[in-house]
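Quick one: the structure is below, questions incoming.
Here the complex is missing a single protein chain, while all its other protein chains stay put.
So, subunit A:
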Amino acid sequence: MTLTTPAGAQTEAPDFRDPQVRLRNLFDAGTLRLLAAADTSGVLAGRGEIDGTPVIAYCTDATKMGGAMGVEGCRHIVDAIDAAVRERVPVVGLWHCGGARLNEGVTALDAVGQVFAAMVRASGRVPQISVVLGPAAGGAAYGPALTDIVIMSDQGRIFVTGPEVVRSVTGEQVDMERLGGPEPHGRRSGVVHVTTKDEAGALEKARQVAALLGRQGRISPADAAQTTDLGALLPEQTNRAYDVKPLIKGLLDEPGVELHAKWAPNVVTTLGRFAGRTVGVIANNPMRLGGCLDASSAEKAARFVRMCDSLGVPLIVLVDVPGYLPGLGQEWDGVVRRGAKLLHAFAEAVVPRVTLVTRKAFGGAYIAMNSRSLGATAVFAWPNVEIAVMGAPAAVNILHRKTLAATPAAERDAKRAELIEEQIRVAGGVNRALEIGVVDEVVEPSDTRRRIAEALAGAPAARGAHGNIPL
């Protein structure tokens, strides 16, 4: 092991691209120890602490050949990942890298492939976090993409082929930012989980995530006192959309880290602490697409569920879902195939996972949101929720079409209202859900944190024995 402080004092302001500077900025002050002495390989790796938690990190050296990866540099990355797996600590990669070293030819490609293989070996065994601080092109694009969480600063760019190649091959005029900056990857492609306005912000997010995943803590129901009136965060009108994020914030001990905030925003996925322990929260967001599940959001949630399961992070699922988004676009987008991922992810998950229905859960989306049938540890519901195949008015229009048609027009609305009330009572009310056992208990909003904490604490700790393929 090498000490980081060189014998001679530095005289100039350090280059911000210097990997040693970047690693120091990532770790707690004074904790960086290099895994191997600095060399010309284009990669520097070290161990250190983040909020006192041991973490291993590697950083491509953008001051040498644009950070391009060669055999030696790739070897450092593989060693760092293997060490993290041996020591069971998170591994963070800082990326600013133009791809494979051209002058090393196919041996460099082979080396980059070995980095990918190491990442896949480590997948689901230790948390892998990538921070993209500059261009990460070609092989360097797939490095971050194979890891659990990708954070991108304002200067980060990820693409397979750069603007020059795009122009020469297809004639398309496009710059690096539009091709692979925070906007396209944060909002459109889903490659990036978190975007930040600068490098310091990106490293801070990486620290937060590494601490959450590296030191998960234990649930302590005694710490589940509730200060926020969660029920007051829902609108009084049941058909009015609302933002679910304040509800998530009120449920967690402190604000968590939202992943994929702008991509598929109709589902919210957040890592945070709950009663002292790291949990993953998955919530429908009625503010976006009415909270419907669709192809992208199901895939986003599925990947999050599988990541949490493989890393032993319990799940809290907040349900307020009107159904799957209907339409041609969705069917052609693979809502069946991609929606199936969410069913698969929940059904195979062995971590404790508690569902809370806050307002409604309808149809196939009800099943997909960690229902009793998929093996939820507990399913709670707030009073007056509706759980049904579809909303009562729609069901009445189908089930009682003939009755309604035979009713004189003047009385039809009254008849429909009566039938809807009856439909809710016999088919969609929470009492029926309790009777058949798909809801375990009705909890008051004011008692929600305590009951969820007890349910999570009472379940045996477990961890899925699988990797985290980037679904």
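Just so we're on the same page, a contact is a pair of C-beta atoms (placed from the backbone, for glycine too) under 8 Å apart; a residue touches a chain by one contact, two chains touch by 3 or more; residues count from 1.
Going forward, contacts and distances are computed from a predicted model.
Asks: Consult the UniProt record of the chain that does not appear here and report its protein name from "3-isopropylmalate dehydratase small subunit", "Potassium-transporting ATPase potassium-binding subunit", "Electron transfer flavoprotein subunit beta" or "Biotinylated protein TB7.3".
Replies: In UniProt, the chain that is not shown appears as "Biotinylated protein TB7.3".
Asks: Which residue among A:V166, A:A394, A:L434 or A:A459 touches the omitted chain?
Replies: That would be A:A394, which touches the missing chain.
Asks: Which of A:G52, A:P255, A:G329 or A:G375 sits in contact with the chain that's absent?
Replies: Counting the whole complex, the residue in contact with the absent chain is A:G329.
Asks: Touching the left-out chain: which of A:G93, A:G256, A:P286 or A:G429?
Replies: A:P286
Asks: Tell me which of A:A83, A:V120, A:V160 or A:A241 is the one touching the absent chain.
Replies: Among A:A83, A:V120, A:V160 or A:A241, only A:A241 touches the chain that is not shown.
Asks: In the full complex, which residues of subunit A touch the absent chain?
Replies: 237, 239-241, 286-292, 322-323, 325, 327, 329, 391, 393-394
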